[in-house]
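Missing here is one protein chain; the remaining ones are kept as they sit in the complex.
This part shows chain A:
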Amino acid sequence: MLREDFSNIPELHLCEFKSSDANLGTVKYLEKVRLGQLSSRRYTSHLKTYLAASHVLSDVTLNQKEQIPTSFVTHADLESVDSRYLLCGLSDGGVAIYDTSIFKEGRVYAEVASVVGGRRGSHKYQVDCVQWYPADTGLFSTSSKDKLVKIWDPNHMKPVDQFNIDCYVLHHHMSPVASKHSLLSVAGDSGEVILCDLRSGSSTHRLQGHNGPVQITQWSPRNQHILVSGGNDHTVRMWDVRSSRAFFMALDMENSLPETNSRYKKKIKKIPKAHKSRVTSLCFTYDGLWLLSFSYYGDLRLWNSNTGEYMNVDYGETYTELKRTMRMAVSHCTYPDLVFVPSKSKILVYELLSGKLVNVLEGHFSAVLGVVYNPGSQNLYSFGYDRNFITWIPKKLLTSDLSNEEEEETPSCTGHTASCSTLPAGRQATQDAWSSDED
């Protein structure tokens, strides 16, 4: 096998992961399911994990080859209803929606709607955060450094409402499970978490406590009233929006069992720190049981979202050079769960609970701003400062590779060139071109 040869080179050794391992594993599991040793549900999650761990670069992009884009994606969100429409915030203040299920000319996502930066309704500066309304695709929200949070109607591609915030907005979030409220949490530069009510169209109250800017806020997917925020002061705080108190819990990296604020409020002088540096990313798992936090120093930490316990999972070394908020992604309905962490120009894929590095995605050339996981197609979307938008595809979903897999079942080393001949014309470029007259 050609790819095996590269492992001779020490620099490249790191990036080689045994995808063939996964192939064999799935076959084994399939056998087990047949025998009744494994539930079919467990099998699917296993399979999904394997798929999610085998992402490879694909050439599906947002733009045509000839087009030179004027802006790049700074934040993206995938709607959770069909996992189909991808909402992208652009660097020039514009917004664009792409349909990830339809490809134009096989390579380019179909653009559903867009507002170019500078046009009426667009943001003044680059869009820092976008989010679909969790319940349906009839609404989405964007925020930017121009102190505005805008609510858009995607059908008309027009802003229908906007919140004027009195400080810079770094991040905002809406609860994915809210049924009793429709609050939008805004992470403000002033050190407050501002709650805006979509129903009344005004900010209801402010959660004060952070010392320095709040980098990120996340609603819990389990409890609609629980909000987590991470800030520049190295703390991660949990709030109950119903209570009039300040945060009810601050995650502590020192003690495995954090003391709840309610009981020891008077005694606690120092708020426990979750990281040694500013918190740049927070992410709940799909089921909401675990919380992941990532800091500027590049340490990824896993917390129990119920108790606030630090799980002490060692994720190895990750690096980052981004001070701004970035977006991590967690796989859905997989076992074991995987987390995709942008680390400089790479994307690291870890097993959530064991901390095992399962894949490194290399393709970007400078810092990756965020990763979005598509639970439907298992694709992964990433965007970064190198102005590239990359779609990562699980390896075996490519039909051409499936045929390769079948060939590999029989231990024959046909090599690459043999299968190349059966491939479409676009693949011709990968062939060797040794001329015969060089003897």
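What we mean here is this: a contact is a pair of C-beta atoms (placed from the backbone, for glycine too) under 8 Å apart; a residue touches a chain by one contact, two chains touch by 3 or more; residues count from 1.
Criterion: contacts and distances are computed from a predicted model.
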item	value
Hidden chain of the complex, named as in its UniProt record, picked from "AAA+ ATPase domain-containing protein", "UV-stimulated scaffold protein A-like", "Osteoclastogenesis associated transmembrane protein 1" or "Ras-related protein Rab-7a"	"UV-stimulated scaffold protein A-like"
Residue, one of A:74, A:345 or A:359, that touches the chain absent here	A:345
Touch residues of chain A, complete complex, unshown partner	2, 5-6, 8-9, 11-12, 15, 57-59, 61, 65, 68-69, 72, 345, 362-366, 385-388, 390, 416, 426-435, 438-439
